[in-house]
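What you see is the complex with one protein chain gone and the rest in place.
Letters are used for the chains, namely A and B, taken in the order the chains are written, and counting of residues starts over at 1 for each.
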Amino acid sequence: MKQTTVGGTKRKVMNALAMAGLVIIFIAYMFPFIMVVINSLKQKRDIIKSPFSWLFTIKGLSFDNFVKAFTQMDFINAFKNSLLVTVSATVLVTLFAAMLAYYIVRHNNGISKLTFALMVASMIIPFQAIMIPLVSIYGGTLNILNHRLTLIFMHTGFSMAMSVFMFHGFIKGNVPMALEEAAYIDGCTHSQTFFKIVLPLLKPIISTMVILNSLAFWNDFLLPSLVLTDKKLLTLPLSTYSFYGTYSADYGTIMAGLLLCVVPILILYVVLQKQIIGGVVAGAVK
Amino acid sequence: MRSKNNGKDFCMFALPGMFCFFAVVIIPFVYGVYLTLTDWNGVSKVKNFIGLKNFGGVMQDGQFWTSLLLTFKYVIFVVLIVNVLAFGIAYLLTRGIKGQNFFRAGFFTPNLIGGIVLGYIWQFVFSRVFVNIGESTGWKLFEVSWLSDPTNAFIALVVVSVWQLSGYMILIYVAGFMGLSEDVMEAASIDGASGFVKLKNIIMPLMMSSITICLFLTLSRAFMVYDVNLSLTAGAPYGTTEMAAMHVYEKAFTSRQFGVGQAEALILFIIVAVISGLQVYLTKKQEVEA
Partner (left out) sequence: MRKKLVTKAVPPVLAAVLLTTMLTGCRFGFASDPDDPNEEEKEVPIDTSVDTFEYDSSLSGTNITLLNSKAEIQVALEKMGAEYEKKSGVHVEVMPVTDGDSPYTKVVSLYNSGTPPTASILDTTDVIALAEEKAADLTEEPWVEEAEGYITEVNGKVYSFPLCIEGRGIIYNKAVIEEMLGESFDADSVTTQADFLKLLDRLVDAGMEKPVSMAKEDWSLGAHQLQYIYETYEGTSEGAQEVIEKIKAGKLDLASYDRLSEFLDTFDILKKYNVAKGDPLGADYDEMAIDLADGKTAFWFNGNWAWPNISEAGAEEEDEYGFLPYFLNDDEDDFVNQQIQASPSKQVMLDGQIATEKEQKAAKEFLNWIVFSEIGQQMLVKTCNIIPPFQNNPYEPSDPLSADIYQKVHEGKAFNASAIVPNDHWAVLGAAMQKYLVDRSDREELTESIQEYWDEQE
């Protein structure tokens, strides 16, 4: 369906200009990413001496860095760990946040209000302020660090606030009470109503939160570095440690390692793209 | 009917989420606040209660207030630029131009690259790539690494943050724009409203809820900037781009004045909470139902 254009030539020119501007800005945005891709194929010396060139490198292009990164990162193992942690935490936080947001919207009592306020406020707390107390409590007192389960639990806890915030807006605006009332009249219990009626309606916002949360968990470095110390348990971001020397770094391998880490998420994003736009539409805007 | 099952509802729906949140966020935070009242240095077995002495230390730490001021400056720039830019780009991306989805995806990609690596890449861009451009084209602006000069390094920091944050905000604004009813737009055009008037009186008020969210997110993230700060400039040149969060970390761990560092983190939190709270309150009042 073509859009009806009003204004003729002037409109066309404006459109063309806007398009041009957009393309320029777009290239500026993608620029660093492109640099990473180009340089992941080069050796360190070339990266330093001629970061731009693609063809005129002394050592030539190769996938060496990728091979090196792959083996040094123990990629398959780290990938497994990242996958386990990310999927588990995402499932948990999505489920719990949806339920909690649902409760807050439907039962607007003192506890709900307090919890919601605390959650919104907590999104501002700098991680550094909780870092050491967190480690003291869970490590020193409870001694449950160095387990992936603990990491999953912590990821869930930390992402609750943002997720509840988003779900809350969506439920308030997009899930009519009438639907639920009808379900109760038909004899459904509260949980049946939630899982069979409400949850399916939440699909757009769920997709959004899934992508945003998985992204955060997948790329997270600080929290896993505090929790996991055993080499066999390391997630992908942690496994790139060996590329950073004390004084300088192995840039080619770092870039290759970065691409290897980012590609899975990129794939997920590309596949879920449509859902995201839809989800953010209704959820955030309330 | 609802109140009768309140208890059961609570246990089933609210408890799991609340438990995770309180256990992982609230309790350590409270413990952290307690720690600011002790002389604990992060390692020793002994913790003595010393009241507000650490806060006295905060007052004496001139560098903290300097970095706080710098952070304020930084926040103003970033919040303004990100929101204007994101708003504008989102507007362009919702007018039915060819390849819209492709662009939207592209603008989101910066978000895929996480904190520390992001800084490294940009540092690489600024100190090597730009300089390379400068050397081969003789373009004065790029000859000297931006990161060598305090003002330019600050600008570099702003640029990178804008780059990273706007992708996220573009997404939210796009959603907001898509939620605007076409009918209202057309009605306004028919009534003879010009582009600018339309923008001011119709679009802005309707977009207020998106603006609230984006302002809140940019505000809090800009105040807490750490990852990018560390990996892009690490406070260089000679400590002139050290933002508040980075300073707090240095204080606690590098200078080993843990108690003071923790107290500074708390103060930072309070300041940001107050400002964000104010912002949300003010913008929420402007929101208009569609």
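The definition used in the following text is that a contact is a pair of C-beta atoms (placed from the backbone, for glycine too) under 8 Å apart; a residue touches a chain by one contact, two chains touch by 3 or more.
What you are looking at is a predicted structure, and each value in this text was computed from that prediction instead of being measured.
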Shown chains that the omitted chain touches within the full complex: A, B
Which residue of A:L22, A:A98, A:I132 or A:M255 touches the chain not shown here: A:I132
Omitted-chain contact residue, chosen from A:L22, A:M35 or A:A69: A:A69
Hidden partner chain, residues of subunit B it touches: 42-45, 98-99, 101-102, 116, 127-128, 131, 143-145, 147-148, 230-231, 235-239, 250, 253-256
Interface with the undisplayed chain - residues on subunit A: 43-45, 48-49, 59-60, 62-64, 66-70, 75, 131-132, 135-136, 138-140, 143, 145-146, 221-222, 225-226, 229, 231, 238, 240-242, 244-248, 250, 252, 256, 259-260, 263-264, 266-267, 270-271, 273
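Methods note: only the chains that are shown with their structure count from here on.
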Distance from the mean Cα position of subunit B to that of subunit A, given in whole angstrom: 16
Complex interface listing, subunit B residues touching subunit A: 1-2, 5-6, 8-10, 12-14, 16-18, 20-21, 23-29, 31-32, 35, 42, 89, 92-93, 95-98, 101, 103-117, 120-122, 124-125, 128-129, 132-133, 163, 167, 171-172, 174-176, 178-179, 189, 209-210, 213, 220, 223-224, 226, 245, 248-249, 252, 258, 261-262, 265-266, 268-269, 272-273, 276
Residue ranges of subunit A touching subunit B (in the complex, touch as defined): 3, 6, 15, 18-19, 21-22, 25-26, 29-33, 35-36, 47-48, 50-52, 92-93, 95-97, 99-100, 102-104, 106-107, 109, 111-112, 115, 118-119, 121-130, 132-134, 136-137, 153-154, 156-158, 160-161, 164, 184, 190-191, 194, 215, 219-221, 237, 249, 251, 254, 258, 262, 265-266, 269-270, 273-274, 276-277, 280-282, 284-286
